[in-house]
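Here the complex is missing one protein chain, while the rest keep their positions.
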Amino acid sequence: MTNTNMTDTNQITAGLPGEAVKVPSRLSWTRIKDHPTLVIGGGIVFIMTLLAIFAPLVAPHDPYFQNIAARTIPPVWYEGGTRDHILGTDQLGRDYLSRLIYGARISLLIGFSAVAIAGVIGTTLGLLGGYFGGRVDMVVTFLTTVRLSLPIILVALAIVAVFGGSITIVVIVLGLLKWDRFAVVVRSSAAQISRLDYINSARAAGASTFYILTREVLPNLAPQLIVIATIEIASAILMEAALSFLGLGVQPPTPSWGLMISEAKSYMFFSFWLIAIPGVALATLVFAINLAGDGLRDLISPDGRG
Amino acid sequence: MTEHPILETVNLHRRFRVTQGPFKPSATLNAVNGVNLRVRRGETLGIVGESGCGKSTLAQMLLGLLPATEGDVLFDGQPVRNISRAAFARRVQPIFQDPFSSLNPRKTLLDIVTMPLRVHKLGTAAEQERRARQLMDRVGLPARFADRYPKELSGGQRQRVAIARALVMQPDVVICDEPTSALDASVQSQILNLLMELKADFNLTYVFISHNLSVVEHIADRVAVMYLGRVVEAAGVDQIFDAPQHPYTRALLDSVLTVAPDAGVPELALGSGFPNPLRPAPGCSFHPRCPKAFGPCSTVVPQPVLADHPGAACHLINPPMTTGAAA
Partner (left out) sequence: MTALLTVDDLKVDIKTRSGTLHAVRGLSFTVNAGETLCIVGESGCGKSITSLALMGLLPRTAQRSAARLRFGDTDLTDARHARKVRGNDMVMIFQEPMTALNPAFPIGDQLTEAYLYHKGGTKAAARARAIEMLDLVGIGSPAERLSQFPHQLSGGLRQRVMIAMALMTDPKLLIADEPTTALDVTIQAQILRLLRDLQQKLGIAVIFITHDLGLVSRIADRVMVMYAGAMVEEGTAAEIFGAPRHPYTRALIDCIPQPGKTERGAPLGTIAGVVPSLIGTVQGCAFRTRCAFARTDCAASVPERAEGSHRWICIHADHPARMTETA
């Protein structure tokens, strides 16, 4: 027999069509590179995040510096473009590349913070509802139903209209409204896991409910949480752009992609790039995040799809 | 003489409300219906019965995971509800049936085995690890397994991990709920041998719940037979298997397919209708299937089996009118 170490007790017994044993928390590069969507999507998100973090070092100009003499210079590949402003300048003569890089900060900051808040709310509610069931679950289900009956964009519009637009307000509004998907998914998974015997073992060992929820149940929800988080981040970024476009999100002169699109709309027919560049950036980021989320789901899913 | 049984149930009941549909009234399921059992220190009490007889509900209650609707579980003479959850957990530990769902897939074996020690904050991290490694070695898991995940293990190896976890706090009693039912024969024998060795080494007391009568016969000192929430017969292993009294025990024993090439499939005199646990028959709930049922069986509930008194809850053994005064 060619198996040299047949006595090795680690040999998987020849059972069902054997998939190589996968260990959940060891995500090696060899496995990641089998998922091109994850590599491409994750790579784009990673680069954009780096650019946003190091914006002051990367950006060629001050994004707020206005130069009326150099308004609406086209990007360098058009006639009349200059190497000094690679993506040209906007209607107030500000360097468009610099504004784009600083705008990535706003998009990513709002996307990640809002989803962090939403994730905490949704996961907590879902865990409680799923684990305890009964009345607790009825309350969680009710709250989720109430939340689902509120159209996010309209509620956001109303609140921003009352309290005024700022990054903080946008983050809080989105954070308080986007937890429903977390709650729904976590609730059903937690309910399933709570019936398994390793939870019973922990209870029989005298573990507190808090210990069981955080140390036994939650780690098993990591794959779902990562996937929902990517979807929600992408959607939060789009919503920020929409709110800013409507003038109810980030206020000028802060550079935000949605705001840049909004400000450029009156120049659409004269300086097309002003609207196209932030639009393409926004679409790329959202696409990349979704791509990465798909890849992560394939990578982590227990049936080893893909 | 005055020593308490280590675990005892007194008139233990557990009822569940079962909803039968949106417009139907909910029914009551008497999962455990007046069970009196005593587990003596150092013995193995086997509990056998078919699915739905309440043996798993009883296991949950013996572990303190499910409160009693009525009656009490006593540990060392103390009602369990008066003992703190943590103190009780250190004395009574479980081994469950399915080694695939009883281990957290996201934890290493070392994490799994040290979990009870961490919950109870017993010793330093290094001491916990030493203790866990010691036990893993004792149950036959190679040391290099410590950092592996349950997915990498076979069913038998997983069950060894579950055993190490149950023993890590040095409990007095281990409740084994079908611990070998999910395993192959060659693995089952290894686990049974291990359980028997550990019992002697650690002075353990076992409550061994199983539907496999051959296994219970092999490992138990005393046996209780359950049917629809009640103990219908309890006695020493020799008496149960060599001279069963209750017709149900007899039928159960007859249906065990031992290795006997010429014996063929046993003819059972049981009616084929399996009872609905939501609507058990009046009187003795076994009477519709009982080949020996007579007059009072359909109306009078037999005397329950008393703890510590070998016997059967059957009118054939204890005639209803003149209890205990058989001529």
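Residue numbering begins at 1 within each chain, and the chains themselves are lettered A and B in the order written.
Heads up, the rule we're going with is that contacts are C-beta pairs under 8 Å (C-beta built on N, C-alpha and C of every residue); 3 or more make two chains touch, one makes a residue touch a chain.
Given the structure is predicted, the values throughout are model-derived calculations rather than measurements.
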{"item": "Residue among B:Leu117, B:Ala162 or B:Leu213 that touches the chain left out of view", "value": "B:Leu213"}
{"item": "Touching the absent chain when the full complex is considered, from B:Gln134, B:Asn193 or B:Thr299", "value": "B:Asn193"}
{"item": "On subunit B, residues whose C-beta touches the chain left out of the figure", "value": "50-51, 154, 184-190, 192-193, 196, 211, 213-215, 217-219, 237, 241, 251-252, 254-268, 270, 272, 274"}
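Throughout what follows, only the chains that are shown with their structure count from here on.
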{"item": "For the subunit B and subunit A complex, residues of the former touching the latter", "value": "60, 63-65, 85-86, 88-90, 92-94, 96-98, 101-107, 112, 115-116, 119-120, 142, 145, 148-149, 151-152, 154, 157, 162, 165, 169"}
{"item": "In the complex, subunit A residues that touch subunit B", "value": "9-10, 12-13, 21-25, 196-198, 200-208, 211, 216, 219-220, 222"}
